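Of the protein chains in this complex, one is absent; all others appear in place.
By letter and in written order, the chains are A, B and C; residue numbering begins at 1 in each of them.
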Amino acid sequence: MKNEMQIQFSAQSQNESFARVSVGAFIAQLDPTMDELTEIKTVVSEAVTNAIIHGYDENPAGTVTIAVHLEEDVIAITVMDEGGGIPDVNQAREPLYTSKPELERSGMGFTIMENFMDEMNITSVVGKGTTVYVKKQLSKNKVFNH
Amino acid sequence: MKNEMQIQFSAQSQNESFARVSVGAFIAQLDPTMDELTEIKTVVSEAVTNAIIHGYDENPAGTVTIAVHLEEDVIAITVMDEGGGIPDVNQAREPLYTSKPELERSGMGFTIMENFMDEMNITSVVGKGTTVYVKKQLSKNKVFNH
Amino acid sequence: MSFMVDIEKRNNILCVRIHGELDHHSASELRRVVDAELDDPATRHIILNAEGLTFMDSSGIGVILGRYKKLQARDGKLVVCGVSPPVHRLFEMAGLFKVLNVEERESQALRTLGEAV
Partner (left out) sequence: MSFMVDIEKRNNILCVRIHGELDHHSASELRRVVDAELDDPATRHIILNAEGLTFMDSSGIGVILGRYKKLQARDGKLVVCGVSPPVHRLFEMAGLFKVLNVEERESQALRTLGEAV
């Protein structure tokens, strides 16, 4: 089965839960385990929160875009913003690194995303925006294939 | 409060429930009553089903777009397709009229949408597509304003 | 999405219990299951128990009317029970109460069809 969707919404914190629920409802058709569903919702929450806080400095005029692509048992998610961008992606990926300690950010966002998914790619251009691509193969079919 | 989102997805029937859940999660921030939430989910389901069945003849290559705009206690929803279009909109709006009785359509979709919302507008061009715009003021604030 | 049909046969009555969300997507599942049973000419009446339904749109009306017509052809009855207020509203809008028998519970529906419970 192949399926895809895209959602766009204004950079407001109350949309973080909307984003999680939407992606969760979309991937439900692949019948993920509860753990997989939680992991994916967490990853979406991290990436969307980053776009809102770091990308747009919580300016609601900004737009966050999420694209989800399903094919067989593989979920690919792209979270995009056209915000400030990341000057040093390698530094940003480091556990506990945050550029906004004053907002009590933990610096764990990218670490969690990397841990919960099979693959993570970050493309960012300062002044242009950031795109985070993550991919995960659901375990179920792997189990049945063996 | 002002907020907006847009979702796009391929014209497949399993996305009908995704569309309802997404719109439901988005409007939840206005704290609608259970009845209002059910009405809006039903309206979304009707319009999306029409786009998939009538607009695209269930061809998954088609894309359905939903845009939701919130402002104070007013919800405005637009459901768009770039499918076959409606030759006679007045006829289409009539209760029990359906062009696909062989699919056991009831012809009640537009009647339900009109009944559950305050306003409904249909724009359609044959060969270009259909846009359904619906609007609803949530009751809560009305109650408190008196 | 969650949709489930379970069925039970009692003489010439088919009891159909539906759970979850009935829309265009799940309507085809309901149609498939019920029509397979209607292939047996001994099945004459249907009781549709909608107690477990959490959502329904006009696709549900279509599939119910479709089964109603099939039963009419064999002089059978369709009785619906466990109708929630939102589903009730849709039935009313579509004028379904003019053609359908409605009972509160499955036991009453069975009695309506002359079955001892």
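Just so we're on the same page, contacts are C-beta pairs under 8 Å (C-beta built on N, C-alpha and C of every residue); 3 or more make two chains touch, one makes a residue touch a chain.
Model, not experiment: these values are computed from the prediction.
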item: Interface partners of the hidden chain - shown chains only, full complex considered; value: A
item: Absent-chain contact - pick from A:49, A:63 or A:78; value: A:49
item: Given A:59, A:91 or A:115, the one touching the chain that is not displayed; value: A:115
item: For chain A, residues in touch with the removed chain; value: 13-14, 16-17, 20, 35, 38, 41-42, 45-46, 49, 52-53, 95-96, 103-106, 108-109, 111-112, 115
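Going forward, only the chains that are shown with their structure count from here on.
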item: Centre distance in Å when chain A and chain B are each reduced to the mean of their C-alpha atoms; value: 28
item: Chain A, residues touching no fewer than two other chains; value: 28-29
item: Touching two or more other chains - residues of chain C; value: 1
